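Below: one structure in structure tokens.
Left out: one protein chain. Kept in place: all the others.
To keep things simple, chains are lettered A and B as they appear, and every chain counts its residues starting from 1.
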Amino acid sequence: MLFQLIIGGTASGILYSLIAMGFSLLWQTSQTINFAQGDFVAASAFIMLISYSMFHFPYLLSLILTLIVAAFILGFIFKKLIVQRILEKGLMSIICATIAMSLLIQNSIIFYSPESQNFPSLIREGTISIFNANLSFLDIFNIFFAIIIIVILQLFLQKTKIGKALKAVAQNRETANILGIDVPKMIMLAFIINAVLSVFAAILVSPIYAAKYNMGSALGLRAFYAAIIGGFNQMRGALLGGLLIGYIEVLTTGYITAEYSEAVILLIVIAVILLKPEGIWGTKEIWSKEL
Amino acid sequence: MGDKNKKYFGVLVGIIKGGYKMFKVFKLLFLTLLILTILIGGSLLGFANENEPVKVVACFPQTGSCATWGVLAVEGVRLAVEQINAAGGLLGRTLELVVLDNQGKAAVSVAAMKKAVGLKPYVVFGTNMSGSTIINMEILEKAGIPQFSGSTSPNITQQGNKNIFMACLNAENLANKSKDWIVDVVAARKLAVIYVSDEYGKAMRDNLISSLSGTETQVIEELATDVGQTDYTGELVRIDNSGADTIYIIQRCDEIARILKQAGKLGLTEKARIIGTETLIGPDTCRLAGECAEGAAAISDLTYKDPSMWPMAVAYKMRFGEFPAHDPIKQYLSVMIVASATEAIGSFDQQGIKDFLHNRTLCAKDYRWLPVDVHYDENGILDRESYELMVKNGDQVVNSVLSPVHPENFEGCSE
Partner (left out) sequence: MTPVESKNRKELVNFSTLLIFSFFVILWIIPYFLNLYTVYVFTWLLIYIIAAYGLNLILGYAGQISLAQAAFMGIGAYVVAILTKLDYSFWIAFPLAGLLSFLVGIILGFPSLKVKHHYLAMVTIGFNFIIYKILMNEEQITGGPYGIMNIPRPTLGFISFESDLSFAHLVLIISLLMVFLMYYLLNTKWGRAFKMIRENEVRAEVVGVDLRSYKLVAFAIGSAYAGIAGGLLPPLFGYIEPTLFEFVISFDFLLMVLIGGRGRFVGPILGVSIVILLPEILRITEQLNLLIFSIIAIIVIVLVPEGASSLVDIAYKLFTGKKFPSLTK
């Protein structure tokens, strides 16, 4: 049973990591806490559905279209119209604006359909049996695909010039500015990367969970927990956090209690906050800006 | 003038002076108040007129996490109203449907119901969540407006409210009906129950457990899950490990599909028999869970596969694009019950239809609008036959028909 749970935890955990990494990127570069992060995933899923199911475009074309539309709306427009204007006003305004955005996205999707929708899967259904555990092809595929995306992202950040510039902005905006990096451009890049990550998370998550207007709420919350536990200000923190949340979730339910499993996660989150606020793999934050 | 008087006079002058200076601020505030009053008054007045059409109100969640079934419930009411109007209306008058959103929140449902009372409708359909219903049924009782609730919680009809009627069998009756089936037909010996921890799930679970106590079916595992939960790996692995031969699923519509798919992933659908409540075998489950739903079975009091409901199902599919699930069917049925009662007594008499429906069996053959036989007792509890439904080849199939809780009431219907 343990092996089964670990695999299950990894499969869901790595998806939380994807979402948490985008979340963390936004925070690091622009101190934006995006309460609508999960809803970005939902929005991406439905953009995909509109082009695939409604217009009947082939999968690859739909994916490319979704990436473009998401990058534009969830990345560009989000940053320019909303975040940019209220960034100076402080964290609270951003939190409130993203809460309102979450409402907006959910209610727009309800307008399209309040029911769950089937989502196309890249992999056929089926399971294989290893060590007495049933592993579905979908889970295995998701794990590999997510790892590939994470690796690509890390390579981008470490090896390419733009990536390194982005990383610099993420670590310290003032220094990056002094070094001559175009900070606003990098921040915009961060938002676009976040949108892209949301799309990939959407195509991996939706085949399992079905696409529904409120799928984002639970996912976004998990990503938030993940970022906090793992470390808000390091990408590796988000990765670790997501996996940890996945494991805690399945192990608590499997061995202890199903009813209070959410509460256990929360207690651990709270404990981490009180004992090591920067997260397990995070670094201490220097507060240059008040609320 | 004494010093004291001077002081008071000075204060008075100060106030008046200040008042004059602040007159402009006062003007602004006064204007705002005026606008607010107009807005509120306007929206009130807009509904105060008495029109020719007969108003009926549907109060269900149109937004929020419960919108999935709330929107479907309204569709059921809407279809019925449209059909009646298309045939010339009820007693010659058209029905006008007013939809009020309660956002799935109890506080908002109170606002909605109080607003509904101001609209002076003939009947109110809703709410289906027992928490909201218990709060707001008193409001409708005081106003004398008959209420039809699709909730399954038995404690609604235990409050002594003679104004409310259920739209479907309650959890207690369903559990009793299912008991024999679970013990004898399904022959479950080790049962695992996975239920959603809201009032629907808990009511069903409580009644299931108490109905199974003392039988050969042993409940070996009980797991509560959250509304809107996405990942069930932990729960399913635990059930797998417990060696259950049957799994009873009590969930709202989409969570079922997720559970079934994830159970399929783990190979659980091969190992154990999957049974549950009516949400398990709905058309949306078949659509979403695909072959993972194969073989799932449930006892339900309404199905679109009943030949008498089939015309409604086809009409619903043409109007809304897919076959009706339990929620729209039960709302459709309650509209038709109202129509039948109204035609029977010949006028829009609110107390009249309440008296008519209490302790009455309505046979489909006697009423042109009524598709199936139903019976109400003096507390508004609905009784009718139920069905053993199964998913076969991706479609809902009726395996057998079970008698109503009190079949003696229905003897007059089969002539």
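In this text, a contact is a pair of C-beta atoms (placed from the backbone, for glycine too) under 8 Å apart; a residue touches a chain by one contact, two chains touch by 3 or more.
Remember, it's a predicted structure, so these values are computed and weren't measured experimentally.
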Who touches the missing chain here, A:I82, A:L122, A:I140 or A:I181?
A:I82
Which of these touches the unseen chain: A:I33, A:I50 or A:I73?
A:I33
Looking beyond the chains shown, say which of A:L61, A:L104 or A:I256 touches the absent one.
A:L104
Which is it among B:N176, B:S197 or B:Q350 that touches the chain not included here?
B:S197
Interface with the undisplayed chain - residues on chain A:
33, 81-82, 85-86, 89, 91-93, 95-97, 99-101, 103-104, 107-108, 110-111, 224-225, 228, 232, 259-260, 262-263, 266-267, 269-270, 273-274, 277, 287, 290-291
State which residues belonging to chain B touch the missing partner chain.
11, 14-15, 17-19, 21-22, 24-29, 36, 39-40, 43-44, 62-64, 71, 99-101, 103-108, 110-111, 114-115, 117-118, 130-131, 134-135, 138-139, 143, 153, 155, 159, 197-199, 202-203, 224
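Here is the rule we go by: only the chains that are shown with their structure count from here on.
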Could you work out how far the Cα centre of chain A sits from that of chain B, in whole Å?
35
Quick check on the complex: what are the chain A residues that touch chain B?
1, 4-5, 8-9, 11-12, 107, 110, 114-116, 118, 125, 127, 129, 134, 136, 138-139, 205, 208-210, 212-215, 217-219, 246, 249-255, 258-259, 261-262
Residues of chain B defined as touching chain A within the complex
62-63, 65, 67-68, 70-72, 197, 223-226, 228-231, 233-235, 237-238, 240-241, 253-254, 257-258, 261-262, 264-267, 284, 287-288, 290-291
